[in-house]
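Note that one protein chain of the assembly has been removed; the remaining protein chains are unaltered in position.
Letters A, B, C, D and E mark the chains as written, and numbering starts fresh at 1 in each.
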Amino acid sequence: MEFTHIDERGRAKMVDVGSKEDTLRIAVARASVQMEPKTLAMVAERKMKKGDVLAVAQVAGIMGAKKTSELIPMCHNIFLTGVDMDFEIDEKNACIHIEASVKTIGKTGVEMEALHAVSVAALTIYDMCKAVDKNMVISDIRLVKKIGGKSGTYLREGECIEG
Amino acid sequence: MEFTHIDERGRAKMVDVGSKEDTLRIAVARASVQMEPKTLAMVAERKMKKGDVLAVAQVAGIMGAKKTSELIPMCHNIFLTGVDMDFEIDEKNACIHIEASVKTIGKTGVEMEALHAVSVAALTIYDMCKAVDKNMVISDIRLVKKIGGKSGTYLREGECIEG
Amino acid sequence: MEFTHIDERGRAKMVDVGSKEDTLRIAVARASVQMEPKTLAMVAERKMKKGDVLAVAQVAGIMGAKKTSELIPMCHNIFLTGVDMDFEIDEKNACIHIEASVKTIGKTGVEMEALHAVSVAALTIYDMCKAVDKNMVISDIRLVKKIGGKSGTYLREGECIEG
Amino acid sequence: MEFTHIDERGRAKMVDVGSKEDTLRIAVARASVQMEPKTLAMVAERKMKKGDVLAVAQVAGIMGAKKTSELIPMCHNIFLTGVDMDFEIDEKNACIHIEASVKTIGKTGVEMEALHAVSVAALTIYDMCKAVDKNMVISDIRLVKKIGGKSGTYLREGECIEG
Amino acid sequence: MEFTHIDERGRAKMVDVGSKEDTLRIAVARASVQMEPKTLAMVAERKMKKGDVLAVAQVAGIMGAKKTSELIPMCHNIFLTGVDMDFEIDEKNACIHIEASVKTIGKTGVEMEALHAVSVAALTIYDMCKAVDKNMVISDIRLVKKIGGKSGTYLREGECIEG
Partner (left out) sequence: MEFTHIDERGRAKMVDVGSKEDTLRIAVARASVQMEPKTLAMVAERKMKKGDVLAVAQVAGIMGAKKTSELIPMCHNIFLTGVDMDFEIDEKNACIHIEASVKTIGKTGVEMEALHAVSVAALTIYDMCKAVDKNMVISDIRLVKKIGGKSGTYLREGECIEG
């Protein structure tokens, strides 16, 4: 047969992690949802027509963490040992801060799972408040802490991190 | 039977849209991924080990749009007639701008589908670049345009919108 | 070609509903979870380690309704216009009663979606309480009301139905 | 920043099982579907229009076991080593008994997977028979055996359990 | 802002079908699985350890049809009104022929759903027989009939098509 190999540049793959060790992996990610003070008050007082915004966002974030590899194409499908989410209502800046902490014992980090969890939680907040506020903005989705793996511990500068 | 009704406040539901009309619905959402100039250059030159970042992010965003109602709990599962995504490399500000345009003919708007598409595309960019840059930040996930439905047309102030 | 047709008896299919009309469809289903009074008290007081049992069960039931056709093989994948769930704590009989009401405008009934919603909500209650009570039993998953379609209205005898 | 922490009471989480040991885990669950004798006869004789009821229910139950963590929000996504299902036609009591046996080697029990498998199988039976019998009731979804883990072996009282 | 637009060539999108009419759509696809005569006999006599091969493949094919848009990136997520599958054991050529017929009333054709259904059924046959025969080959996955839509009726030449 006479083949013409296609361009190798940029060919996507799910890189093999088979040689990596099973170690404890922790990742913490954060995001913020900016909204009008009036919207924030309705969330805090649980007055949205669609239901208790943060209770639903919390479930959505945890379920989202488990579905990460279905959405992010080159992400490995892994077993998560634990997922915890936290929300803070920041009245001064009129926004909700979201934090997701994900753990596993495995061959790959869980940054994407933590980032996906806060992202889904933020979108859920948007969805449940959009009838009263279309100007909301989801920002600052970022990794703040990462433990485990060959690259060691990562702590984002300028973040206030517990523990 | 003697029931004690649980607190109705904040009880979540997927609100009935059965009485809404089937109309053309369009939603456009945007997001940005901030990264180091060196990372951006690797994306532009398609040198990432995991593959062509924007090609994968585009597929991920479109597939993500279709999965929106699986992740956002109170979101209706709807048929989308079209999804289009666009990426712009902004060297001056060292970031990638993402735009998703989603269309349907139906009873509900498609804001969440557009917002979810840019969110998944942004996370995919993060995933494919994270080996060289852990400080990336996903920001400004927002709705910029919405057409159709009872609330009429929405255009975010200060955005440059085509068409 | 010489074919030997396989036995037609019992050959499964997703029956064609293309000739059915698009009408308003409503289905209401119920289920009960029996547990020890002590367990029930912990649910009512939101003291379970895994979180607020009924808040999570509500989200799970609604999301489950949307996933029905992925789990029940011969069930059509349809658009739901609305899903609402209700829980009642029945101290006298030491159980939780669950009700799901599902609506659509389409060619097939939504019984399975309502039954699946109460089933998933019941299993979620079980999951969140199982650390303190393994003897719980999920019972009486049944259709109580069905409106729309050629077969007309169905009301289960002996049920107390509102509206 | 000045944060107002939201109420911690009932905050849902997927509890961390990272410190648990990988051991053999077995769970057996059962359920029953009550129907009219005429319906049961049609199942036994494979005369339902939608196909062979028990053959489809068996596949549905096994596939359902694998999807458990997608539906039950706080349930860990785990690898299952084996799933087996059994059905018994009980003419005397006009019902079908369902049993699911699920195994894994891991950090969490598989009760939810076994309970979900019988639940999905029962709903599938309902779906395939509902054209001729809307009064069917799914009952007695319960755990009958659990092996492995810190809490040791659980055997439900009053059940006839093999092996 | 100064943008550098990325190359438009080959940019993937889910093309908008909003202007297409809702018409009856039918698609019929076929595939074959070639195997050793001994393997075929075990399928016909239902002696495989994993279970009744064709009964499982039938359920898998129907469920696969419903999941098509989750796997094929640019495929629209649509409501299917009916799915029917047929299997023929061809002893002379030592293979199993698979046919899937898919219907909908909508804006897009259902070729991909029919092709995906036969593909998943074929892979299921492979999976259930692979312990005794690793040399099986899945071939001739093709569209044989297509009705509805602007392009009109398509009938593959050389195929024996009923109806």
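Things worth noting here:
Just so it is clear, a residue touches a chain if its C-beta (ideal position, glycine included) is under 8 Å from a C-beta of that chain, and two chains touch if they have at least 3 such contacts.
Since we're looking at a predicted model, the values are computed, not measured.
On the side of chain E, touch with the chain left out of the figure occurs at residues 9-13, 15, 31, 46, 48-53, 55-56, 59-60, 63-64, 67, 70-75, 111-112, 115-116, 119-120, 122-124, 126-128, 130, 134-143, 146, 154, 156.
Contacts to the hidden chain, counted on chain D, fall at residues 24, 44, 54-55, 58-59, 62-63, 65-67, 79-93, 97, 103-105. Of the residues in chain A, those that touch the hidden partner chain are 1-6, 11-18, 69-70, 73-74, 76-79, 106-107.
Note that in this section only the chains that are shown with their structure count from here on.
Rounded to a multiple of 5, the Cα-based rotation taking chain B onto chain E is 120 degrees. Distance between chain C and chain E, defined via averaged C-alpha coordinates, is recorded as 30 Å. Put simply, the C-alpha centre of chain A and that of chain C have 30 angstrom between them.
In chain E, the residues that reach two or more other chains under the touch definition are 55, 58-59, 63, 79.
The touch graph of the protein chains shown belongs to none of the named shapes.
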